[in-house]
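A quick write-up on the structure given underneath.
A protein chain is absent from this complex, but the other protein chains hold their places.
Labels run A and B following the written order; every chain starts at residue 1.
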Amino acid sequence: MAVIGSATDTLNTALKSNIVPDQEYLLQGSVLDQYVEVLLHRLRGLCDNVDSGPESFHDHELCFTLRATSGPGSAMVLPLRVRRALDVPEAPWQLRYVGQHELGDKNRPTVVRSSIDMACSSTIVEFLTELGCRMDFEYISRGYMFRKGRMKITVSKVFKMGGLTNKPGESVEPISQSYLVELSVLAPSGQDAIAEDMRVFAEQLKPLVHLEKIDYKRLAHLQ
Amino acid sequence: MERDLEQLHSALNYLKVLRSNVGQVFETVSNGLGANHGEEGKENKFMIELQELLTTVNNNLRDIETTVSNLTTPTGPFNLGNTSYLSQETTQERQALYSQLVNSYRWTDKVRDYSSLAGNILATNSVSKTYKTLSTTKRRKTQTSNHNVPPEVIESLITSIDRLFPDVTITASRPFAPNPIIQASLGRVLKSIIAFKGLMIEWVVVKAHSESNDLWTESRYRVLRKVTENCHAAMCHFHSPTMPELAVRSFMHWFHSYNTLFSSPCKRCGNYLHSNLPPTWRDLRTLEPYHEDCK
């Protein structure tokens, strides 16, 4: 009879054989409200889930950070995100760690960032708060999800949370006059071939939307 | 209605008699003089015979006229119900359907008569399978059938059961109208899926709350499989063709006693467990819990 190994052993083996999907390949772009229908139409033609139509979602995302200063001038920061589906209340919540963006050199077609993604119970917000995390911001994201092989394409509108956080769906206002378009794949590290597929797919969406490697540091500089 | 029918029958009868007598007149006339009239005054005899026959015909005619005058004329076209559509049938081989329909109607009518007779006779003998004695006077209404009842009757039965026990919650679905399948949740203990055929319980499966509502797979727990078995026995026990509503009610009453499935010890041996099972049997009359081997 097989002796059961501990969960940590199993995880280590999985990590060694490189099957844990902990890297996210990402391209982002945006499209103005009045052209979003055209883009959705285009995506419906290009993507896999043709028959069932696009899958809609309506999520609430809360962004936390765990911070501590380990010494003079050196702060440790651990960002954590919690997402929950407002339209499917019985679905599990989602906890996510997203690491630093790696833009890489010009030849690399997508942004790569480490990502740990897991389902969790609804006690997560209290858990994180008591753990010492601070909520930085939250928003509501509503839109459509498409699939093409391993790629995930989301077209979503981002809303500010109103004053009443406990009453989602009410008093929300859109952040901008456009939709956020994201093309992403979650894969084990080292599978750079997928990035090439993504570049090709992004090419097909031009000129409706330009999916690019967004450099967040530059955005911060603009503000 | 009944009287009308009788008069119509007698009128038709008189008509038949008239026809046969008229026929006889013509027969006599066409035969003419024969050997049976003898030799002497045969013309006279023939005339008398003919006269007698004509008097009978005359009498018959009068009879008919009186009965016909008593008949009421129908007020409008006859209402044949849905069968009138049969006349619009265009295919040749189906046009005979009407007579078949009438035949089968007569048949069911007879079956109904006989079965109510049989029901009466059987009710006086004590082969009845329920504890309640059946008396025809107490019966509120005659159910013509247990299989084919309007959905509202079943619906009201289900809601009345739902109201009867506060800890039983019932949700009904009708995959094949009008026969509903109900899920009766017994508190937090268990749930049962009950399929009805008209007012009769057709099938029962007992499962845990976490299991699927599928009617065909049995529970993965031994104790609930045992309870399912016992429910089948009770379903047959309580079954009563003449009082289907009572049968369902008594079954639900008995079933309700399983709300203490895990929490009550066996009445006989006083233990909770016997061969690793709690008391899975409930007495049909007293509803007391017993182990399979203790009852």
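Just so we're on the same page, a contact is a pair of C-beta atoms (placed from the backbone, for glycine too) under 8 Å apart; a residue touches a chain by one contact, two chains touch by 3 or more.
The working rule: contacts and distances are computed from a predicted model.
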Listed names "Nucleoporin Nup43", "S1 motif domain-containing protein", "Trafficking protein particle complex subunit" or "Mediator of RNA polymerase II transcription subunit 20", matching UniProt entry of the absent chain: "Mediator of RNA polymerase II transcription subunit 20"
From B:158, B:189 or B:231, residue that would touch the chain that is not displayed: B:189
Absent-chain contact - pick from A:95, A:194 or A:211: A:95
Sites on chain B contacted by the missing partner chain, in the whole complex: 188-190, 208-210, 219, 221-224, 262-263, 265, 271-273, 275-278
Where the unshown chain meets chain A, residue by residue: 1-8, 10-11, 15, 20, 22, 66, 68-70, 76, 78, 95, 97, 116-121, 123-124, 126-127, 130-132
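Methods note: only the chains that are shown with their structure count from here on.
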Intercentroid distance (Cα basis), chain B paired with chain A, Å: 65
